[in-house]
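Dropping the structure in here first, questions after.
Below, a portion of the complex is reproduced, with chain positions unchanged.
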């Protein structure tokens, strides 16, 4: 059986991926022991992240061939709703969304934006896929560990572990596999390095919540 | 009473704007005397145009401050529906949407994309506003000349002369005025030149329909 390109990427970064899923932020969110101040700090930065991700998606939309562009357009519509969810949840919890952008968030989104602009499309798309797939897997890990217990953060858990989101991530993976046809060994090395860098940024982003917490 | 920046731009290009509104394509569409082959040629190129405009909007989304980004996100949702309207109308009329991109369409969209990428945001936004405002005014001109007579192209006429579309164009104008605050005389000269170039491209685009027709 043939392994697809996106599966190969994930295999090559399996150790980092596993470390990410074992992050204490996720374990504590599942167990209900995460400090509100930590969750709120994460939430404010993730709102920044989502708005910066719109820019990444804009660059990809500018560069992608039409069929993949249609997928991004669907993603942008979803982002519009997601930003509204953030704003509503933040308001309900009294979280200040105007908190300054943290360095770890700035580093992550700068990397994604610079990659979207300058790398070849397969590498830029791999970076975008990586962070969506990471999000899906992280929240599914929370959901799995919850074993049914309710959480004050259930709306987040349910949103990003949903079948709808999983379908979107699968469509991004299929597009990535298509963009990777004929990829040279040199380009593959670059894509793998970028994929790994995204997972590294993802871990540093979860770390954010615990700073001074 | 103070004249706003977008009104000043339009005044500076008033002669070109009037010439655009007097284009025979619009007059004949209103009179019902446009040859189907001409309208279909235009339609196939306008479909290309719409897909290339998505790229322009992507670049602007990547660059615009958040509040203006939200407006672009609304515009992208509208574009999704618009592309579906194109596809449905083309299918109903037997128009081949895979016709090659015509040079005039390629020139126009290249100009918009290059400007969106390299100009300062106020100039890039002015170019985007110019082509949306031109579209609104052109189709309103058709509607006005129709004086109630039905057209085989009524769905297009109604779509781009609607109050909804006018509201979007007004919001783009307001954002442009905001982006133009503090603009230097040099930058103003550049923006005016870009605005005029868009109107020039718009006229060349309407010309397309009559080639070999």
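Going by the order they are written in, the chains are A and B; count residues from 1 in each one.
The working rule: a contact is a pair of C-beta atoms (placed from the backbone, for glycine too) under 8 Å apart; a residue touches a chain by one contact, two chains touch by 3 or more.
Computed from a prediction, not measured in an experiment: that's the story for all the values here.
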Given 2 displayed copies, the complete homo-oligomer in this file holds a copy count of 4
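By definition in this document, only the chains that are shown with their structure count from here on.
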Chain centre separation in whole Å, for chain B relative to chain A (CA means) = 35
Footprint of chain B on chain A - complex, ascending | 51, 54-63, 66, 69, 72-74, 76-77, 79-80, 113, 116
